[in-house]
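Other chains dropped; remaining ones untouched in position.
Chain nomenclature is as follows: A and B, assigned in order of appearance, with residue numbering initiated at 1 for each chain independently.
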Amino acid sequence: MKEETWKTSITKVEPNKLLLRGYRLDELMGAVTFSQGIFLAIRGNLPTEKEGKILDAILVSSIDHGVTPPSCLAARTIASTGAPLNAAVAGAILAISKHHGGAIEDTMDLFQKAVSLKKTLNATHEEAALAVIQEYSNAGKRLPGYGHRLHTKDPRSERLFQMAYELDIAYDYVKVAGAIEVGIEKTLGKRLPLNVDGAIAAVLCEMGFPSELGNAFFIMSRVAGVIAHVFEEQTTMRPMRHINPTEHVYDGVPERTLS
Amino acid sequence: MKEETWKTSITKVEPNKLLLRGYRLDELMGAVTFSQGIFLAIRGNLPTEKEGKILDAILVSSIDHGVTPPSCLAARTIASTGAPLNAAVAGAILAISKHHGGAIEDTMDLFQKAVSLKKTLNATHEEAALAVIQEYSNAGKRLPGYGHRLHTKDPRSERLFQMAYELDIAYDYVKVAGAIEVGIEKTLGKRLPLNVDGAIAAVLCEMGFPSELGNAFFIMSRVAGVIAHVFEEQTTMRPMRHINPTEHVYDGVPERTLS
């Protein structure tokens, strides 16, 4: 083994045999879902059934949010120049940053700080929540994960937390997330409901993901929606059009239910 | 409605209500898998159970192929400079091009040409296969989707076609793909087995996807593996190291089976 040899523990590649975290890829195919495969690749082990279900919900929740998010607009702008799909998708991912998707990582840091305080101080969720609100306020920092410019009651956050409770994986992080929402109203006198970034952050914390991977799930999820937008742009719009983010109408299928 | 108003049929966004292709996102969460959500976003309708299963297999098949693919190396190279996750992932996607992942689109074109010829000429799969082999040979074009520099019998292609037959969705495209493999050996005298790009191409054709979307599925799948590599690079390697693609060893868990 020469000096510059380096180590990887993700995939073992041999002729006619591929092991992802120890499992043969062809054995995984047909046996696990894409979400389970994603969990396996990133964490090194397969998720429990509950973890698989909630991860599916996280990844479904953020597939798309219409044409106005910067990731969608960057992708459509690039696609309108005749660029290939991968360039448009790469441009979208570059727009998933601090103010767009980036709140997941910041909110995971917030919740980890709160839960850590709770343990250190042997405090309740409510006390820990008030302590971090105070800490951010003293530091002049905005609390990430709360409030949305459009949704006053985000249906995605509500559904995700409902699932977390039903699946019995709502422990400290989900609870402290709720306590912070209550604490904000008490302290600052305004309702800033947990947004979808915040709800995803709490559930990722419950599953033991480090905050550095928070945005990864938003990226994977949104890439699917971006691909739909790029394809729509390429097949229905003229190249080099001026894309006004606000002057658009939805002309798809009307509301329907899963039955 | 002003002149510049434009139309989109993917997502309807209203305060506290998000409709993806007509379905409420919060209703989809917990009810469909990520793969089903991807299919819905891109195609406009939910997949059948069989389509959902085979799409999961496609998306699992390409999650990772170790450290040597250019997408992985571009991502690790960018990550080693201290760049954020999204920049490294965007770099990886830019490397998913003509010679890496790009064969899916080209192979879909090949199979669509073959099946079209079969119908026009009222020919067998074997005759159509020989006709397209001849056509590509005359034009001096390499047949995409066959042969692999490492795998002589790609376990992923075999498993995908096995599933396609079991799920009863192997029609003209899967059959003509097999016929072309046989035809290549007959005509050119060499064994060039269908690779995973080729197998994915045939199944995507069976599901009615246009070839322009071929690479989209490879991109979505590989992003998961790339994220695992970027995280490994960020957490276990020193910044700015020289990344030699060949001098590495696998030090992960040994081979294991699903149960």
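What to note about this one:
One rule holds for everything that comes next: contacts are C-beta pairs under 8 Å (C-beta built on N, C-alpha and C of every residue); 3 or more make two chains touch, one makes a residue touch a chain.
Given the structure is predicted, the values throughout are model-derived calculations rather than measurements.
Complete-complex copy count for the single protein sequence, taken from this structure file and not limited to the 2 chains in place, is 4.
Simple rule for what comes next: only the chains that are shown with their structure count from here on.
Separating the CA-averaged centres of chain A and chain B is a span of 23 Å. Across the complex, chain B is touched by residues 1-2, 4-13, 15-35, 37-38, 41-42, 44, 53, 55-57, 59-61, 63-68, 84-87, 89-91, 93-94, 96-97, 150-156, 158-160, 163, 212-213, 215-216, 219-221, 223-225, 227-229, 231-232, 234-237, 241-244, 247-258 of chain A.
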